[in-house]
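Note that one protein chain of the assembly has been removed; the remaining protein chains are unaltered in position.
Going in written order, the chains are labelled A and B, and every chain counts its residues from 1.
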Amino acid sequence: MGPDTTVSVRGLTRDFGSFRAVDDVWFEVHTGEVFGFLGANGAGKTTLIRMLCGLLEPTAGTATVCGLDIRTRTRDVRRIIGYMSQKFSLYEDLPVRANIEFFGGVYGLPRSALKRSIARLTAELQLEEYASAQTRSLPLGIKQRLALGIALLHNPSVLFLDEPTAGVDPIIRRNFWRIIYDIAGRGSTVFVTTHYMEEAEYCNRLLIMHQGKIIETGSPSELKTRHDRPTIRDVFIRLISERMQEENAV
Amino acid sequence: MKRRVFAVIRKEFIHIARDFRSLIIILVMPVLMIALYGYGITLDMRCIRFAVVDLSRTPQSRALIASFTGNGFFREVAGDYTPDDAPSLFRQRRIQMMLVIPRDFAASLATQAETTVQVLVDATDANVGTYIHTYTEQVLQGYASSLSGAVQPILRLEPRLLYNPDRKSTHFFVPGLIAVLLMLVSALLTSITITRERESGTMEQILVSPIRPVEIVIGKVIPYITIGFADGALILASARILFGTPVHGSLLLLALLGTVYVFVALSFGLLVSTVARTQVIAMFMTVMLTILPTFLLSGFLFPVASMPTVLQYLSRIIPATYFLVIIRGVMLKGVGIAELWLPIVSLCAIGTFILSVAVMRFRISLE
Partner (left out) sequence: MRQVFYLMQKEFRQIVRDRFMIALLFVAPLVLIFVLGNAVTTEVLGIRMVFYDGDRTPFSRELLAHFRDSRYFRIVGYESRYRELTRLMDRGEAQVAVVLPAGFQRDILRGSAPTVQVLVDALDGNSAGVALGYVTDIVRRFHKQAAVSMPLPVIPTGGRRVAAETRFWYNPNLESRVFIIPGIMAILLVITTVLLTSLGIVREKEIGTLEQLMVTPIRSWQLIAGKTLPFCVVGFIAAILCMVFIRIIFGIGIAGSILLLAVESVLFILTTLGMGILVSTISHSQQQALFIAWFFMIFGMILSGFFIPIANMPPLIQVLTYANPVRYYMTILREIYLKGTGLSDLVEETVALAVFGTVVFSAAVLRFRRTLR
């Protein structure tokens, strides 16, 4: 493990009954990287992220986040990670401010730090005008920005984003990625799963999964040259169809 | 139209079947309740624990005590007590009654026309209090007549118990339970599922399809009618097998009127779903508006005539009140439309009213 390794995954495996969702996965992520998980639905991206966040117990293998073992030091891990799930949920019956205050409180931020955090984030994410609005009435894009803001309240070292941009329009998506770069630029590590291939191009490094296994890893440009394809989309399609052919042959 | 309705019905059945636990509860609960009530409730006979303070200590007083302990209704808790012990004995729940025989008991019996003994009763449960009172009077009368010869009766009463000669509470209870459970299943499930669709946004999804509101309602409601009927049949069958509860009248008529009643219940559920925003609210409203009244005010457990006037009026607008008369009549008395037309008409009238309000509101709430 190198000095700037934030996340180190060693042989993580997870079974659901007889189904192996994640199969013996190994990789390392460096500080400040924007690290993308690419894969079809059901490839195991979400399961992997949920294990790293301590939401699912691995069946085998382990991982460390900032040197902390996710199996034994779950609580310490949670202190330093932020997580925004596929269906990040807010309390729709509470106003925006109450939601922020609540999650800040749950992370145990002191009142003054919380105040500063809220001020900074609402400015950065341009949420000021919505602070006292009803969460229920917000448009999806704003809700997602709010959700991201909440995941960032406690200045996490590692941020896990599970399909953060699903269902929002391209302009908001671009905006969202600008924020992600800012976060990474400040020294946080960002994990993103996505199935928007053009988004994958924005990542520093990519990991392509298929049926629970890693089938390819590298930076977008590396991947494109290695497989001699102009875009990540083409790389991805090629890899997956190769796999499918192999399986059919067997 | 048929295809679309069928799609909704199928979806709803899949929902129900997938939620295995709820289904089990819906089907097992009534049978358990029947068993519980059938085996559970005996109306009479409990052994009354009592203590005696015999200040007289004469053969006469001992004879009086013997006539209490000798009949099986009373069991003496032996001990050397004074009347002052009554409060603590009551609080320890060791006795329910204390009999105090005065010092001059024997002398008074010999000289006076009327002799008084003191009876202290723990009457927290009014029922038990009444029960003790009745049996005490009986014992005392028996004792007195053993002294002076029985009084000739002026007339003889010949009671004839109609419809339920053994006074079996199960027979009385089964029809009521059917009414309550049909209401529970139909109203609660309907209001909650429709509210759930609204809450989760799937209602919108359905609405953008070419389906008409009426079709949604029909589609959503048919599965619950089925469940309601399955439940009703299950209750009837298990009561029949376990306790021999009869159906004297026409089963067809019962099924027909049961359908009417279920429609009324479903309309209630639909109505609630147009008002409630969340499932929790829907549930509480349904319980408050339908299940509680059905349980308490319809005459299911407690006779309506004994209630204050306000509640008696209230009970008249509760569909279950009429359905109970109908189902008890058909099942236990074996009567038909000729005898039951009034409650049948009332039930239909209430049903039509609620259904039209519900459908109207449902239409509005969709827009």
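Just so it is clear, a contact is a pair of C-beta atoms (placed from the backbone, for glycine too) under 8 Å apart; a residue touches a chain by one contact, two chains touch by 3 or more.
What you see is a predicted model; the values in this text were computed from it and never measured.
Here one chain is not drawn; of A:Gly11, A:Gly67 or A:Gly108, the residue touching it is A:Gly108. Of B:Ala144, B:Ile211, B:Ile317 or B:Val359, it is B:Ala144 that touches the chain left out of the display. Against the chain not displayed here, subunit A makes contact via residues 53-57, 75-76, 78-79, 81, 83, 85, 87-94, 98, 101-108. Of the residues in subunit B, those that touch the hidden partner chain are 19, 21-22, 25-26, 29, 32-33, 36, 39-44, 46, 64, 86-88, 90-93, 109, 112-130, 133-134, 136-137, 140-141, 143-145, 147-149, 151-169, 171-172, 192-193, 196, 277, 279-281, 283-284, 288, 292-293, 296-297, 301-303, 305-308, 311, 325, 328-329, 332-333, 335, 339-340, 342.
Throughout what follows, only the chains that are shown with their structure count from here on.
Remark: subunit A and subunit B have CA centroids separated by 57 Å (rounded to whole angstrom).
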